[in-house]
Each structure stands twice: as structure tokens, then as C-alpha cells.
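Excluded from the complex is one protein chain; the other protein chains are retained at their positions.
Chain IDs A and B follow the sequence of writing; residue 1 opens each chain.
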Amino acid sequence: MVDARRIAVTAVTAGLCLPLALFAIVLVPIPGLPAASGFWIPAGFYFPLTLWFGVWGALGGHIATFLAMGYFQGFTLHVWLDGAIGDFIAPITALLIFKLMGARPDLDQKKNRNAWLIAVPVASLVCGLWVHTVNLLFGVITPPFWWVGVTTYFIGDSLAVFIVGTPLLRSLTKFVKQSPMYIWRD
Amino acid sequence: MSKSKVKTFLAYLDSSNPLLRLHPFVKVLALLVFNLVAWLVEAPYPLLAYLLALVFLYPFLRVSMRNLIRALPYLLLVAQAVTLGYLVGSKIPGSVVYFSLPWGTYVSDRTLMFMASVMLRISCMVLGSTLVFISLRDVDLVYGFKSVGLPFAAAFTVNLSMRFSMLFMEDYARIRDAMVLKGAHLDSGGLVERARLTSLMGVPLMVLALKRMQDLSYVLELRGFPPKGKRTYVYEFVWRPVDAIAAAILLILLFSTVALRLTGFLSFPGWPFL
Partner (left out) sequence: MKAVEIRDFWWRYPSRREWTLKGIDLNVQEREILGIIGPSSAGKTTLCLCISGVAFRITRGEHKGVLKVFGLEVPSTSITELSQHVSLVLQDPDVQFVTMRVFDEVAFALENSGLPRDEILERVREALEFTGMMEYANKPPHELSGGQKQRVALAAAIARRPSLLIVDEATSDLDPVGKREVFEVVERLRDAYRLTAIIVDHNSDDLTKFADRIIVLNEGKVAREGDPRSVFSKVEELTPFGIRIPQVAMLLAKAGFVDGAIPLTVDEALKVLRPLEHRIAVSESLDNGAEVRLPSAQFVDTWYEYEDGTIAIRGLNLKIMEGDFMAVVGPNGSGKTTMAKLLTGLLKPSRGIVLVEGLDTRNTSPSKLATIVGYVFQNPDHQLVCDTVREEVSLPLKFLRLNSEEIEKRVEWVLEAVGLKGLEDEAPYFLSKGERQRLALATVLVVKPRLLIVDEPTTGQDERGSRRVMDVLTELNKTGVTVVIITHDMRLVCEYAKRVAVLNRGQLIAEGPPKTVFSKHLDDLDKIGLDAPPLAKIMSKLAGRPAFTLNEVIIHR
């Protein structure tokens, strides 16, 4: 159900991640892969935002990625299917893992930290598999390069989420808990 | 900026440009068709013909050819990646094999055709989408989404995201300035150090984002969003004969592509898992 709070979460997440995505593309470009970055900074933001506020945060990441990559690559079907859908799937995967493990995003307990340590690489791997399968379907990469793409994607995204996202979850979850939009209620 | 210019997603267009008067439904349809056709066509010569047709549309619709140049760096980068990928990492059988590599891949005449097809396909998508986005204003997005039955909230959220991205760009610049004035060296140092400093800047950005979510939800609620009943749209887009003609051409293009593809005329045997 769409309401003002959920739209606010999505729009602000997208608004926050859009300039960060542009920044990431310029800061750590991958030679030969336009509008891609070896350090996808926005993922470090939309992962925590999805863990705090649910699917609406992931939707924000999706919009931001489409607009940012579209700005460089053109707003094509390829960009939408590849990066934008991928960046929606990744945080949703992390959220599902947290739900399945009964963990919370504040990382103060071992169970929560374990969930984070599992969720980030698994989500990045799922996202990498998606992105490079789409690339393969469009002929942008060849089958022997598929694994290379998936592996580099997995490493790059996991690193960005761990480096940027971990301090955000650790520092700000107690602040976010005051928000009525926080989805975890004990 | 001259008063007769209109700001769109990607450019400033003369207010007299015919694209601006096109019904938003046609623009959304064009975005969909331009991309789907490029996706459906696999054979290189039809793709080349399609690309030339798209290039011709730019001057025909009074869109500066300079907008094509903005797509060039991206296309060159794609060309570089695709060329590298196919030259060193593909096994596409053909009538002639030009060379083989020690790890078992080789380049044949069909490899080159295949490479050209991929490049043409991506180029068609970029040129087609760019043409639409050059004429797309925020109101077009709202009315275009509405005309194809998508909820108003979806288009509104995209517009709102862009509006907020401007605020965060300003915030980012200020936070960066504050870090520099604290003595942080953001432009030098190793990748790890830069990553650490970037993660520090994340905290104030996130705090601002969390506060803005709260304020924005107040504002939206107070202004009756999302609408509980029927919403009025103040802009009126009249469906004109030219819109009908444009939509018909786009639909004919799409259906004929589907038909030709089904007959195998536009296919490239073995695509994409060669």
C-alpha cells in the first residue's frame, strides 16, 4: 500500500543515492565498462536503508541506479534490466536473509553481525549473476567472460557495502529505531 | 538562457520544437518501441538500417546533432569492451577462422559480424532513448505513466527523486568542503584511505536523509498525497492527428519487427549463446 511515508523513503533514498552513483562512476570507473564502478558507493546506502525501511529503500536504489547509469549510458532497456533491476534485487536479498535468520540491522549481537556477513556477499553474488546474465543475453559480454564479470561484481559490491554500509548500520540504527518507518518491532 | 528554451531531462529545447507538443503517451510508447525493436533485431544489416533511420530522425525532429555526440564516449567505451570480449573470449564458428588463441578461443568472420550486431544494437537503444529523453519533461513523465495505466505515485516518485538529488548534491558538496577544512586529503592518498573518508562522509549524509524522510512524509501527507479519491491533472494534453500517426508508425514498426523476427528474417543464428 502506497502512503506518504513509503514514498518519502523511496524518493529520499533515490535522491541520496543518485549523486553518489554519479560520483562512484567518476571516482572508480571500470575501464571498458561504461557507467560501472568498482566501488558502488550507493549500495553502501541503499542496503542499510532497505534493512531499516524495507522494500521501499530498495526501490529508491533501483530508481537512483537507472537515472545515474542512464545519464551516462542512455536510458535504455539494457540499463534498466541490468543495473537497475540488479540494484533492486541485491538489497531485497539481504533483507530476506535477515528475515530468514531472525536478525536485526543494529549489528550489536553476534547473530545480527553474522547475518550481515552472510547477506552482503550473497546479495552481491545474486546481483552479479543477474547483471551479467542480462549482459550475456544482450551480447554485451561473451560466455567465457561471464564468470569474470560475476566475480569482479561480487567483490566490488561486497567491498563497497561493507566499507560504507557497516559504519552506517552500526552508528545510526539506534537513531533510526525512533522512526515510525523502522520495520523491525520487537 | 533564452526565454524560448524549455528544460527537459537531458537538454534545453526550443519551445517551438514539435517533440514538446507530442502527447506523453507517444513518448512513452516511443521509448518502449525504440528499445524493444533494437532488442528483437539480431541481424547486422537490418540493425544498421534501423540505426541510420534513428540518426535521420534527429534533424527531422529539429534536435541538434550535438546530442548524438554526447552518446559517443559511451558508445566508444562499449565498443572497446565488446571488441576486447569478442576478440579474446569467444568461440563463434564461421566460414573463415582468422586466428586462434592459446586458451581455445578464436575469431571467425561471424565473430566480427556478431560484434558489429551488438554494437549496432546498443547504439540503436542509446540513440532512440536519448531522442525521447531529450524531449521529456517532468510533466510528460507523469502524464505518460498515467496514460499507460501506471500509478501517478510511480512517476511522481521519480520526479521527486530528481528534485531531492539536487538537495543531496548541495549537501554532499558542503560535507566535502567541511572535511577538506578539517584537513582531510580527499583527492590524494590510497584507495583504502579514500574509501575510509568516504564512509565517514556517509554518516552526515544519512542523518540528513533520515531527517528529510520525516519532513517529506509530513509535507506529502499535509498536501493530500497520495490522493484518496480522483485526482485532477491541470495540464491538458490533446490527442492530435499527428500523435495518432506517430503512435501508428511506432506500433507498425513494433509488430512488423515481431513478425519478421518470428519468420527468422531478423535473426542471427545461435544468438546469444554461441
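In this section, a residue touches a chain if its C-beta (ideal position, glycine included) is under 8 Å from a C-beta of that chain, and two chains touch if they have at least 3 such contacts.
Predicted model only: the values in this text are computed from it and were never measured.
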| item | value |
| --- | --- |
| Full-complex contact with the absent chain, from B:Leu208, B:Ala246 or B:Leu266 | B:Leu208 |
| Contact partner of the left-out chain, one of B:Phe25, B:Phe225 or B:Phe268 | B:Phe225 |
| Touch criterion as defined above, residue of B:Ala38, B:Leu68, B:Ala81 or B:Leu160 at the omitted chain | B:Leu160 |
| Residue numbers in subunit B that touch the chain omitted from display | 7, 138-139, 156, 159-160, 162-163, 166-167, 171, 174-175, 177-185, 200-201, 203-204, 207-208, 211-212, 214-234, 236 |
| Sites on subunit A contacted by the missing partner chain, in the whole complex | 4-5, 167, 170-172, 174-175, 177-178, 180 |
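Please note the rule applied: only the chains that are shown with their structure count from here on.
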| item | value |
| --- | --- |
| Where subunit A and subunit B are represented by their mean Cα positions, the distance between them in whole Å | 20 |
| Sites on subunit A touched by subunit B in the complex | 2-5, 7-16, 18-20, 23, 27-28, 32-35, 39, 41, 44-45, 48-49, 59-60, 63-64, 67, 70, 72-78, 136-145, 159, 163-164, 167-168, 171-172, 175-176, 179, 181 |
| Subunit A-touching residues of subunit B, taken from the complex the two chains share | 31, 35-36, 38-39, 71, 73-74, 77-78, 80-82, 84-86, 89-91, 105, 114, 117-118, 121-122, 125-130, 132-133, 151, 153, 156-158, 160-169, 172, 191, 194-196, 198-200, 202-203, 205-207, 209-210, 212-214, 216-218, 220-221, 225-226, 271-274 |
